[in-house]
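Quick notes on the structure that follows.
All protein chains but one are shown in place.
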Amino acid sequence: MGTATPHIQPTQGILDAGKHYFPVRIYYEDTDLSGMVYHANYLRYCERARSSLLNMLGIDQRAAIEAGEGNYAVAEANMRFFAPARLDDSLTVQTECVELKAASVRLAQKVLRGEDCLVEVQVRVGFVAPNGRPRRQPDLWRAAFSEFFAKESE
Amino acid sequence: MGTATPHIQPTQGILDAGKHYFPVRIYYEDTDLSGMVYHANYLRYCERARSSLLNMLGIDQRAAIEAGEGNYAVAEANMRFFAPARLDDSLTVQTECVELKAASVRLAQKVLRGEDCLVEVQVRVGFVAPNGRPRRQPDLWRAAFSEFFAKESE
Amino acid sequence: MGTATPHIQPTQGILDAGKHYFPVRIYYEDTDLSGMVYHANYLRYCERARSSLLNMLGIDQRAAIEAGEGNYAVAEANMRFFAPARLDDSLTVQTECVELKAASVRLAQKVLRGEDCLVEVQVRVGFVAPNGRPRRQPDLWRAAFSEFFAKESE
Partner (left out) sequence: MGTATPHIQPTQGILDAGKHYFPVRIYYEDTDLSGMVYHANYLRYCERARSSLLNMLGIDQRAAIEAGEGNYAVAEANMRFFAPARLDDSLTVQTECVELKAASVRLAQKVLRGEDCLVEVQVRVGFVAPNGRPRRQPDLWRAAFSEFFAKESE
């Protein structure tokens, strides 16, 4: 008696040849009165893509925060805007790792509509302790990134 | 020469027995310092679900706005919060139509985590002309809602 | 040597005859492609007003969270939308306390443009422990609300 609620697992994206691809759909909340996506929102899409990538690499951010180990924080972000996205657009965030250090990772991200690059984002994220100080990222996290990174040049 | 970017179509959810089900994943941007989802964000998830439902019913909101016909605007929203969502949670927004009038629609929405209802939202959206005045919703839109509505009681 | 950065203290609003008044200005980020304020954002303005009211009453939310005492969480919100706000509008959020219980407070809020009420929000916030369970609000907080509440009927 009683049927279960249909449940669709939200996608984490796909990994392909050392790159991660993540879909984003544009809703009302994303646009502003110019009719286009508000510029700061592209940083949100890039962060969704990075979090999904971390999940796919087996990294549990929430457990690390709750255990007081720390979290990734953005240290640097450089954005170039080439063309705007609009309501109902279906975009892809492409992410690749361009530098891996003891306490930080540098990623190159592109927000694509089909083959067109709308926005380019270079991001450096550092691991920080709960007190905000830089800290070596957990070894398993670094190893996961390293393996992902390696696939790129294969 | 050159391979296409892997593209994943973002899901619009599924229609089942007169109800619409839409997946939402919780990211950093959704939470606040309490560790839980910021309360206003549930309205955003419900709007994403409604927009996806409209798309599945063949209703093109962007074309209607660009043609100066008008758009849906929220006239009323009643929310009950039962339990909080957290980072990495995978939720489902369930939507059903509870009243269909000439210029407005009333929808009952639930934000679910598995079988648990976290938040309940009753929403009334009205169709408005570009000058903000209420206007009869387009006949085709009403017919689409009507058909969706009918499936519920089958 | 060197001169200090000019610093303007952001306003917390004013208290007058048992009501709190808080200014909000509408920026690009607040609007959507309809040219009007995205509906969920009014909940953010109401929360800014409540937080500012708490500050004026001498309640330190951040200290309470950091000490593990707990925080206020929205349990119920009922919104009526009468007219839309637009870019560069200068609004006022009016807040009054309509019910004070051991673990919760009910507030009536209005988002005003001049004398016009754009949105009405009835909100019930409950105090919750870090584990999410309802908890009696701190005595000092309740006393502060009680005093504020009393001024209304004077």
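For reference, chains read A, B and C in written order, and residue numbers begin at 1 within each chain.
The working rule: contacts are C-beta pairs under 8 Å (C-beta built on N, C-alpha and C of every residue); 3 or more make two chains touch, one makes a residue touch a chain.
Quick caveat, the model's predicted, so the values are computed rather than measured.
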item	value
Residue among C:Arg86, C:Arg106, C:Arg136 or C:Lys151 that touches the chain left out of view	C:Arg86
Where the missing chain touches chain B, by residue	28-29, 31-36, 38, 40, 86-87
Touch residues of chain A, complete complex, unshown partner	33-34, 36, 39-41, 43-44, 47, 62, 65, 71, 73-81, 83-84, 132
Where the unshown chain meets chain C, residue by residue	4-11, 13-14, 16, 21-25, 27-29, 44, 47-48, 51-52, 55, 60-62, 65, 86-88, 90, 92, 94, 112, 114-115
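Here, only the chains that are shown with their structure count from here on.
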item	value
Chain at maximum distance from chain C, centres defined as averaged CA atoms	A
Top chain pair, ranked by number of contacting C-beta pairs	A-B
Chain whose averaged C-alpha position falls nearest the assembly-wide average	B
Self-contact between copies chain A and chain B, residue sets same or different by half	same
CA centroid of chain B to CA centroid of chain C, Å	26
Gap in Å, rounded to a whole number, between the CA centres of chain B and chain A	25
Set of chain A residues in contact with two or more other chains	28-29, 86-87
